[in-house]
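A protein chain is absent from this complex, but the other protein chains hold their places.
Per-chain residue numbering starts at 1, and chain names A and B are given in the order in which the chains are listed.
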């Protein structure tokens, strides 16, 4: 069965709600993308906070609107802080999202991610190789690059979503968003986005923040994907390469549906 | 009593001195803003250095022109290195500046900042909620966002400055700079600056560097605020959103009073 294409009108409606809520988004993410992640959330109207000390992170996860855990530059110390934060998030009913960066290539983080799956993530966002590895279909992947297409990972993503009771997002040329029953797809974007570090990681932060919204979570998460795809498309048209893409992308997020803001 | 508006002619004069001195500025700051902080200092003609290992940081704090301590992503290890660096800075008479990021919301960093206050900071820079929390008027704040206006924090800032014997900067729509006796205010900037991560943290680094200048420290610190407000105003006019703001802001800092450079 062909997944339905997510509606841009719905994405615009959800963005309006997102800007009103301005979710306080606790990001425990990797060293490389912290600034771009924060700027992405700020451009969309959310309020990012990067808090990492175990005691502080536990406390903050409970008062934040949403929590992101990204294992890109995992260490033992950071893993302990993330585990504590996720446990406090779960107790406080703060929705938390997992980005299992490069989980197919590295055993330490794979074990950590599998352990976290028992703590009920609201969403998981990865590329095809990462989702396949998390679902036990180890395809490897080449560092953070995917060697599989999103379509090839779709049935594994659906099975994983049903098994854990979560939303799984497989991103690539087309993004698939599934809860195991319903699946929607989101198009747009541009291959240039793969030449800019952190576009996937920043999407995971926006997915995390979107889980703080009321209403249908599958639609909210698909809307998050849609905002990023739309901004990526606009920014590519306005840029001469991956350098000028970054400011154009953040501007596009900020100005998305500006008429609706007015 | 209405604070005096800081003079832009004085700010231009101070910038000229700053570029000649090119203060070697030791930044112990958070993970999110390191690159933007370094680029801000470089654009203004200072020389940033991020040194964090306890032994190295202690040694470096003694040879640097100025030291910044920013607790945005504090950990126990980083706190120990900061404490050692501040102690060596104090012995070597290197002026050091505190940025108490989100100190109202998180107890671990609040205790650490209060402990550091006994080590004679040259300056403290925070938003209204942070300064109120540091002065014992716990208002909370929402993560790194302020829920108070600078004017509401002014009397607490003045009391704190007198008590510690330091310069306190409360930033917001208008910045207030006070030593507890004199208070000046600095206008300019644009709300767009709050949609870019690290503008406040970078200002703290510039405040820290400005404390290496000779002359009246209150005027030097107010000048640092003025450079950032002026560049923010220019950059807002030249940009389409928070993405294009960043390069325009660094260019504006670099080109500020360029006629005087010639």
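Basically, contacts are C-beta pairs under 8 Å (C-beta built on N, C-alpha and C of every residue); 3 or more make two chains touch, one makes a residue touch a chain.
No experiment lies behind these values; they were computed from the predicted model shown.
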Sole contact to the chain not displayed, among B:17, B:47 or B:120: B:47
Interface residues of subunit B (partner: the chain not displayed): 24, 31, 34-35, 38-39, 42-43, 47-53, 55-56, 59-60, 63-64, 77, 246-255
Contacts of subunit A with the absent chain, listed as residue ranges: 30-33, 35-36, 72-76, 102, 105-109, 142-145, 194-198, 239-247
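As a working rule, only the chains that are shown with their structure count from here on.
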Copy-to-copy rotation for subunit A and subunit B - C-alpha atoms, rounded to a multiple of 5°: 120
Euclidean distance of C-alpha centroids - subunit A vs subunit B, Å: 32
